[in-house]
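Excluded from the complex is one protein chain; the other protein chains are retained at their positions.
As written, the chains take the letters A, B, C and D, and residue 1 is the first residue of each chain.
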Amino acid sequence: MSDTSTVNTENTFKDQEQKMAISARNINVVYATPTGDIPAVRNVDIDLPKGSITGIIGESGSGKSTLIMAIMNAVTKPGKITSGSVLLNGENDMLKLSSEKQRKIRGKEIGFVFQAAQNSLNPLRRIGQQILDLGRAHEVNDLRKLINYAKKLLIRLGLDADRVLASYQHELSGGMRQRVGIMFSLVLNANIVFLDESTTALDMLSQASVLEIIRELQREKNLTIAFVSHDIGVIADLSERIEIFYAGEIVEEGKTSEVLACPKHPYTKGLIKAIPKISGDIDAAEPLKGSSPDYRTFKQKGCLFYDRCPIRTDSCRDSRPELNITNRDHKVACFRVGANDRD
Amino acid sequence: MTTPDTVKSVHTFTPKPYNGSSFWKAAWRSITRKTSRIIGFAIIVLFTLMAIFGPYLYSSHLPINTNAIYAPISWKYPLGTDFEGTSNLALIITGARYVLLAAALGALFTVIFGTVLGLIAGYFVGWSDSIIMRITDFFLTIPSFPLLVVLSTVWNFGHPLAMGFILGITSWGGMARAVRSQTLSLRERGFVEAARGLGLSPFHILFREILPNVSSYIGMNLLTSITGCIYAEVGLFFLGVVPFHVNNWGVMLNMAVFSAGAMSSPEALPYLLSPLLALLLLTLGIVLFLDAVDEMFNPRLREDV
Amino acid sequence: MKNFLIRLVWRVFSGILMVLVIASLTFFLIRLMPGDPVSAQYNQLIMQGMTPVQAENQVKVMYGFIPDEPVGEQFVNYIWGLLHFDFGQSISYEGIGVSHIILTAAPWTLILVFTGLIASFLVGVLAGVISAIKRSSPTGTVLTVSGSLLHGVPQFVMGLLLAYLFTTLWPILPFGAPYDSSIDPGFNGPFISSLISHAVLPVVTYALSSYGGWLLTMKSSVITVLGDDFILASEIRGLKSSTIIGYIARNAILPLFTLFTLSIGFMFGGSVFIENIFDYPGLGNLLLKSIDTRDYPLMSGAFLLITIAVIAANIITDFLYTFVDPRIRR
Amino acid sequence: MIEIKNLQKFFQIKAKFSNHKTVHAVRNVNLTIPSGGALCLIGESGCGKTTIGRMLCGMENPSSGSIIIDGQDISKLKRGARAKLLQKVQLIHQDPYQALNPTHTIEQMMKATLKKMAKQKKKDADWIRQRMDELLKLVGLDPETILFKYPHMLSGGQRQRVIIARALTVEPEMLIADEVVSMIDVSLRLGILKLLRYLRERHNISILFITHDIASARYLGNDTELYVVYKGMVIERGRTELVIRRPQHPYTQALLSAMPILKGIEKPGKDRFVITSQFRQSEEEPHGCLFADRCPFKQSICDEKRPELIHSDDAYHACFFPKVRQVAAESI
C-alpha cells in the first residue's frame, strides 16, 4: 500500500473491513522441510468483499491452496502459519479464536468445496449419515429439517436426492461427488464458500453446469465465494475479482475484466497469452517461458518471477516489488509496469 | 523456425552428474543419515563377517575342556561354556555360517520365486496368471511352519542349500501375490504401456521397467524374509525335528533347554542365553536397517534432500 | 442375493477341493517319511521293560494291519473316510480315532491362541492408534520401537524367556498341565483360577509375539487414513474431533479386519512352539508328537485340520468383508 | 497414411456369475490421416475417443473394422510384422507423471530404445549419443542438464517433452496425442502444443490430437479436420475453424458453450446454452439419437431413430434438426 492511501483516515479502512466477509492481513505460512523452512505464502493481504466472487489463480505449487487453508486456519503439517490475522465479517480473528470456536465457524459459516478428484467424503458412511454427523457437530436441533434442506439442494444441483443420500461415495460419479461437495458446503447456510480447484477434474459440460449452478446460488443467497484454480479460463468466466498468485505472493489483483483486458504484470500477460483461444489469431498465442515455481523459487531473494520474466532488469534480482495500486483497486507488484515486454 | 524455447538457464542449480557407482553412493548416504541405521548396518555386517570368516577363526573342531563345563562368564569364555566346556562364543561364531547362509538362501529363493512368478502372473494376465495364482493360493493356504515341520522329516537338511530351498518353497506365496498386485497396477501405468508401444521386449519390460519399481519392496522383503527364515530354521532345530551335525544356534537352544537344564538351573543359563542374544541382536540389526531400505531403492527418496 | 449364494457355494466347493488336494499331498508326503510306526512302537515297548520277543509279538498284534494294503487302496480308503469326517485310527494312541484325539486337543489351542489373539489385537490396535497419532512424540516412538522389536523376536525366544522368568527364576506361575487335576472341573472358582494360571504364560507369549505385528499394521493404516482427504475435509467441515476419531478408527481398522479373521484361521498352526515349550496339550504339540512316533494318520489329521481352518477362514473372511466394507458390496 | 474403416469396439464389463454387460465404446468410425497431416478428436471423457487412439497404436484390438497403416491392414499381419508396423504409431500418454519410469534416468530411457534402433541400423554407441542429443534438443530440452535426471526432478512440461523425444527415437510416422496437455500447468501447455505443431510442420509427423478442449484443437490443427465424438460415434466433422464457427449438432454447440469466457477479452456467443444433465452410460442401448437424453432441442423422432452422419454445408453431422448456432465466444 502506498503512503497516500494510508492518509485516507482510519475510518474508511474500518468501513471497508465491515464490507469484507473475510479480511486477511499479512499471512505468512512456512513449510518445514529437513533442509529448513520454505516460505509457502508470504505477506499476503487479501479481502473478500461480501457477496462477491473472487478468483485466485496460480500454478500448481504456487501456494494458493495453502493460502485459503491458512485463512481457515487449517494448514496441515508440515506447514505452519507464522503470522497474520483473518477477520471474519470484520470481527473474530480466525487465527486467535479457541479451537472449539474455530471448529464451529468452519462448516457453519465457511463452507469448503474440495477438488473433485479428492475424496472428501468418508467412504464407509452413507451421504445421509454424514449430513447428520455434520448437523450434530454444529448443534442443529432439527435434523429432519436439515435432511430436507439437503434434499432440496441436491435437487437444485440436478441430482436424484433420495438416491444420493442413501449412497456411499464410491457409488457416485465425479460430477455427482462434486455436486454433493457443494451441497455439504451450503447445507448449514454458510455465507462464505471456498472452492479449491472444484471443477478441475470435471469434463467440459459438467464444469460448465457446475459453474452455472455456483453462479446461480451465489446470486440467490448473496454468497461470498473464493474460487481457487490454476485454470485462468474458469476464473475469468466466474469471478468478479481476480487475484494472480505466484510463488506464495499476490502479483496482481483487481476486477477480472480489467485485469484480463489490460494486464500489468508480465506473468499475467504471459499467462493470458499462453492460453489457446477459440477466437482471434491463433499465432498470437505464445507459451510462457520457464517452468512453474518450485521450492527453489520460493527461496529467491528478488522478484519471484525473475527467472521467467521477459522484461527483467538486474535490480529485479536483488529486491522484491510490493503490490502497488495502478488504477483504482487494480494492484500490481512489478518494478517494470508499463515496460515493453518485447525487449 | 519456431524451435520451442529451451529451459536452459532457468535453473540456477545443476545436478551432479551420476555415474555407475551412484546407487552405492546414494545407498551409503541413506544409511549414514541416521545413527540407528548405522547401528543396524554395523550389526548386519558383523554377522555377515561372522558367517564368512567365523569358521576360520577356530580350528575345525572346537576345543573341549571337561574342567570347565558350564563355566561362568569370564575373559576366557565371554559367553560361558557348554556341556563339554566349549566356549559359547566360539559356538555362536562358528554356527553363524549355516544359520545365516541357509536363511540368506531361503530369503533369496523366496524373493526369486516370488518375484519372477509375481511378475509373470501380473504382466501376462490370462491363463498363466490363473495357473500361477492358483498355485500361489495353494501355497498360501498351507500353513507354512507346520508344513516345514512335516517336510523336515522327509527331507535331509544337512546342507544349508537344502534348508534354504525348503524355506523358500514354503514362503514365496505372499511375495508372489504382492508382486503380482504391484505388477498389475504398474502394467496399467503409462510407462509400461509406452515401453510396449516402443516395441521393447516383454523381458525388457518385466525386468528393466517393472522390476526396479518393485525393488524397494523386494529389498524390504529380502530382509524380512531373512529374519523369517532364521526363525523358522532355528525353530526347527530347536524343536529337534530335523537331523543335524554342525554347530548351530537352534541346536544350542535345543540342547540348553532339553538336555542342559538351562531352564531349571542357572549354571547352564549362559548356554541358553548366548544363542538367544545372537538372535535378538540380529533382529535388532535388521529392524534398524530396514528403515533405510526403502530410501535406498527409491530414487525419489534417495535423491531428494 | 442369488449371485451371493452361487458365489458362496462355489467358494465352499473349491475350498473342499483344495482340502482334498492337500489331503492327498500329505498322504503321499507322509508315506515318504523314513522310519515307521512299528519300529517306533517296538522301541517304546522295549523301553517299558518288555523283552524283545514280547515286544515283537505285541507289535505284531498292534500293527498286523499296516503293511497289508497297497498304498493305492490305503489312499482310496483314506479319502473316502475323509469325506465321512473319519480321519482314521491313531497308531501311537492305540485304537483311538484321530478325529477324537484332534478334537480333544483343538480346544486347548483354541483357548490359547484365541485369547492371545484377541488380547494382542486389542492392545496392539490401541497402541498402533496412539503411536500413529503421537508419532512425533516420545510416547509414539517408544510404542513403535516396542512394536518392531517384539515383532522381531521369534515366538520360541519369547516363550523360553518368559518360561525362564516366571517358572524358574521367579516361580509364581505353574508349568505343565493345563489345569490342576485335583480340582473338580466345572464352573467353580478354584478350577477357573487354576485354568487361568496355567494358561497365563502361553497366552501372554502368544499375545506378546503377535502384538508387534498388529501395532505396526495399525499404525501404518492409521497414518494412511490420516493422510486421506476426507479427514481433512471433515476437519474443515467442523466435525467434532470425537466424530473424526471414529471415522479414522473405522477406516483404519478395516484393512486389519481381514488380517484378523485370517489369523483366526492360522491359529491352529501358530502355536507349535508355545505348546511345545509350555507343554500345552494343543494341536501343535500333537503334530510334533505324531511326528516323533511316526503316527501317519494322526499327523495327516492334525495337519489337515490346521489347513482346513485356514481355508475356512479364507472363505469366511471373503464373505464377511463384503458386509463390512461397503465398497466391495454389490 | 493411416486409415480407419468401420472401426467398432465393444467392451465386456466382467461381473462374476451375472450377465456380462456390453459397452459399445466405438461405433463405426472412419477416418483418414495423411502423412504429415493432423486430425483432432474431441469429446467428453468416456466418449470413446481415447479408445480409438489406443486401437490405432495397437494397445487394444478392435472388435471389428480395419486399421490400415501404409496400405497394410494390421489385423492381417503376423505378430512380428504387426509390431514393427505399429511402432510407426506412437502414443503420447495423457499423464506425463505416469508415463516415465520413476526409477530410470532420462538417459536410461532414451538408450533403451535407441540401442534397439542402433542394432537394427547397425550403428555404434556414438550414433546413440548423437541421436539422443539431437532428439532432446529437438523437443527443446538441454541434454546436458537433463540426461542424468530422474523424472521426479522434472516439471510436467519437461516430462511431456521427454516422452515425445522418447517416442521419436523409434522414428514414428504418427503421434497420437491423447489429452497431452491436460495435466500440465496452464502456462506451459502452449509450449507442448507448439512442439507438436512444429513436429508436424517441419518433420512431417502426422498427429492424431485427442482432446476435450476445442481451443487446443484449434491451435494445433485449425487447417485440418475436427471430429466430434459422442458415445463412440462421430456426430459431427468438418474443418476445425468451420465447426467452431458454424456448429450444427447440438452436442458440438454444448461443448462450445461450455468453454469458459475470458471476461474482458471475449464475449459469449449469442446462442450460448448450458446443459445441466449428467453424462450417463445408459443401461440399455437407445434406439434413437445417442444425445437425445440431454439434447435441449430434441423432438419425438430423436428418441425413435438414430440419425446418420450426413454431409451438408462442407461438413458432416448426425442430427435430424441441424441448426447453426453462434455459441463460441468471440473476441471483443
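Going forward, contacts are C-beta pairs under 8 Å (C-beta built on N, C-alpha and C of every residue); 3 or more make two chains touch, one makes a residue touch a chain.
By our rule, contacts and distances are computed from a predicted model.
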item: Among "Heme exporter protein B", "Peptide/nickel transport system substrate-binding protein", "Amino acid/amide ABC transporter membrane protein 1, HAAT family" or "Cytochrome c oxidase subunit 2", the UniProt name of the subunit that does not appear here; value: "Peptide/nickel transport system substrate-binding protein"
item: Where the missing chain makes contact, among the chains that are shown; value: B, C
item: Contact with the hidden chain (one of B:74, B:130, B:201 or B:265); value: B:265
item: Per the touch definition above, residue among C:195, C:254 or C:315 touching the missing chain; value: C:195
item: Residues belonging to chain C that touch the chain removed from view; value: 33-37, 39-46, 48-49, 51-54, 57-58, 60-62, 64-65, 92-96, 100-101, 103-105, 107-108, 110-112, 114-115, 118-119, 167-168, 171-185, 187, 190, 192-197, 199-200, 203, 279, 281, 285, 289, 291-294
item: Contact set of chain B toward the excluded chain (per top definition); value: 60-64, 66, 69-70, 83-85, 152-153, 240-246, 251, 254-255, 257-261, 263-265, 267-268
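In this section, only the chains that are shown with their structure count from here on.
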item: Centroid spacing, where centroids are CA-atom means, of chain B and chain C in whole angstrom; value: 25
item: Mean-CA-position distance for chain D and chain C (Å); value: 56
item: Contacts with 2+ other chains: residues of chain A; value: 287, 291
item: Touching two or more other chains - residues of chain C; value: none
item: Residues on chain D engaged by chain B in the complex (per definition of touch); value: 57-59, 83-84, 86-87, 90-91, 93-95, 98-105, 112-113, 116, 137-142, 145, 148-150, 152-153, 158, 163, 166-167, 169-170, 191, 194-195, 198, 202
item: Chain B contact footprint on chain C (complex, rising order); value: 18, 21-22, 26, 29-30, 32-35, 148-149, 151-157, 160-161, 163-164, 167-168, 266, 268-270, 272-273, 276-277, 284, 287-288, 291, 299, 302-303, 306-307, 310-311, 314
item: Residues on chain B engaged by chain D in the complex (per definition of touch); value: 1-8, 11, 14-18, 189-191, 193-200, 204, 208-209, 212-213, 215, 298-300, 303-304
